[in-house]
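Of the protein chains in this complex, one is absent; all others appear in place.
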Amino acid sequence: MALWKQYVRPGSVEEALALLHAAQGPTAIIAGGTDLLLDMQQGRHPPVDLMVDVSGIREMRQVRQEGERIELGAALTHHEIIESPLFRERGRALVEACSLIGGPQVRNVATIGGNVAHALPAGDGTIALLSLGAEAQIASRDGRRWEPLEALFAGPGQTTFDREREILVSFRFPASGPREGSAFRRVMRPQGVAIAILNMGAWVRCGPAGEIADVRIAVGPAGPKPLRARGAEEALRGRALDEAALEAARLALLAEARVRTSRHRATAEYRQHLIGVLLRRTLYTAHARAAGEKVTA
Amino acid sequence: MLKLWVNGEAVEVEVAPGEMLADVLRYRLGLTGTKIGCNEAECGTCTVLLDGEPVLSCSLPAAKAAGRKVTTIEGLAQGERLHPLQEAFVKQGAVQCGFCIPGQIMTAAALLERESDPDEEVIRQALKDTLCRCAGYPSIIRAVRAAARSLKTG
Partner (left out) sequence: MGHVVPRPDAVAKVTGAARFADDYDFPGLLHGRALRAGVPHAILKRLDVAKAKDLPGVVAVLTAEDIPGERNHGLVIHDWPALVGVGEKVRYVGDAVALVAAERREIATQALELIEAEYEPLPVVSDPVQARQPDAPLVHESGNLLKHIKVRKGDIEEGFAQAEVILDEVYHTPTMEHAFMEPECSIARLTAEGRIEVYVGSQIPYADRDQIARCLALPPEKVRVIGTLIGGGFGGKEDIAGQIHAALLAQATGRPVKVLYDRHESLLVHPKRHATQIRVRLGVKRDGTLVAAQTELYGDSGAYASLGEKVMTRATTHSTGPYIVPHVKADCYAMYTNNPPSGAFRGFGVTQSCFAVESAMDQLAERLGMDPVELRRKNALRVGSVTNTGQLLTESVGLLECIDRVEAEMRRLSGGRDPFKPQVVPGAPNRVRAWGLAVAFKNTGLGGGAPDKASAEVELFTDGTAEVRTSSAEIGQGLVAVLQMIAAEELSLPLEKVRVLLSDTDLTPDGGPTTASRQTYVTGNAVRLASDVVRQAVATTLAEKYDVPPEGVRFVEGLAQVNGHSVPLGEAVAMMKAEGREPKATYEYWAPKTQPLGTGGDMHFAYSFATQAAEVEVDLETGEVRVLRVIAANDVGRVINPLGLQGQIEGGVMMGLGNALTEEFIVEEGRVITDRLARYRMPSIVLTPQIIPIVVEHPTGEGPYGAKGIGEISSIPTTPAITNAVYHATGVRVKRLPVDQDWLAREIARRERPQDV
């Protein structure tokens, strides 16, 4: 059976919402389709009557800087994000995450919105956005609303918003300023699917003495939803980034992360071990950037 | 009816629901130079250019190409004259069974459009998801570099 009966490419969010609501049978929103189509072809998502392609909606493809806040459309591709000097300077973790997704062919069509809406606990773009303190704008027939990114996830692959009736329009996050920096790291496995064994995003603001004045850490997969590691953040806030602080953060993170063994991919023991490794690497890089050092890899 | 540009020509073609760009190119337009190695967005053999950027045609709904420019391996040579990449792939011995080659060349062509002198690492990153099981990867890297040089000198 064909994966869809009708394919539409609306020009605005409102038009898209109207189409979704008018539809009788099952519908799906498609952006790049790099997750959705595979899910459909492999039977994890049923075929639909109406496919609503949001990838061409102008509003969803814009980048805006308002004061110290950056807003980016959900239909921006990973490629567009990597190429943008604005993100490179002021949202480095996101650029690092998006540049690791797929190859250029995938990055040319896959979107940041799709990465978030797919709701995997370890989506690379999602974890980076989470560490940048992002919020998401959702459009429904009743209007628009902003929600903290964390609030969008209900479980693995599950969202709190209705993906057949509501559209993820954009994200916004505070632009990293002076004495602030971010980084994203992940560990993959050379065998099997392209999902991180563990990934991590971190954002750090340095205090006057180089101490961690403020910090955000996100990690996946560390539970059914992308995890914002508030315990680890708390353990670090106000402290110098030294071995003791790192160890305190590691223990806090181990306590809040629910890591599991995934068959044929990783043991829980390895993931626990990697939590310490990635925490050190990601934090040091973010911190160095906050302190004004240039760190590329 | 889907209207698009393929290799510089305006094309109108009937498309059934659920069809991907690769199906349209191969089975409706007879452009069989574009190969399908996996149909699951993993191998890169089906790479074509959409408005100059490489995409996986096996997993791109044909409708997404409406009104846009598609370039396939058949559209790369200028008449009888091979594109420098095509020439370099032949000369450097990068062509073995040949099945992945259209995808390699199209991906590399997009790279050379944006970077005139990519170093080895840049080439590797550009071709990272375009698999070759005959795995003449070193030859492929040499070929892309040689083509870049020849494009520069003209």
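Letters A and B mark the chains in the order given here, with residues in each chain numbered from 1 onward.
Note that in this section a contact is a pair of C-beta atoms (placed from the backbone, for glycine too) under 8 Å apart; a residue touches a chain by one contact, two chains touch by 3 or more.
For clarity, every value in this text was computed on a predicted model and none was experimentally measured.
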Determine which one of A:Arg88, A:Arg165 or A:Arg189 touches the chain that has been left out. A:Arg189
Where the missing chain touches subunit B, by residue: 18, 26-27, 30-40, 42-43, 45, 72-74, 76-77, 82, 85-87, 89-91, 93, 95-102, 105, 123-125, 127-141
For subunit A, which residues reach the chain that was dropped from this view? 1-2, 42, 187, 189-194, 197, 264, 266-267, 269-270, 273-274, 277
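One rule holds for everything that comes next: only the chains that are shown with their structure count from here on.
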Mind listing the subunit A positions that touch subunit B in their complex? 1-7, 9, 30, 33-34, 37-38, 41-42, 47, 51, 53, 55, 79, 102-106, 108-109
Note which residues of subunit B are touching subunit A in the complex, please. 16-19, 39-41, 44, 47, 50, 53-56, 59-61, 63-64, 66, 107, 110-111, 125-130
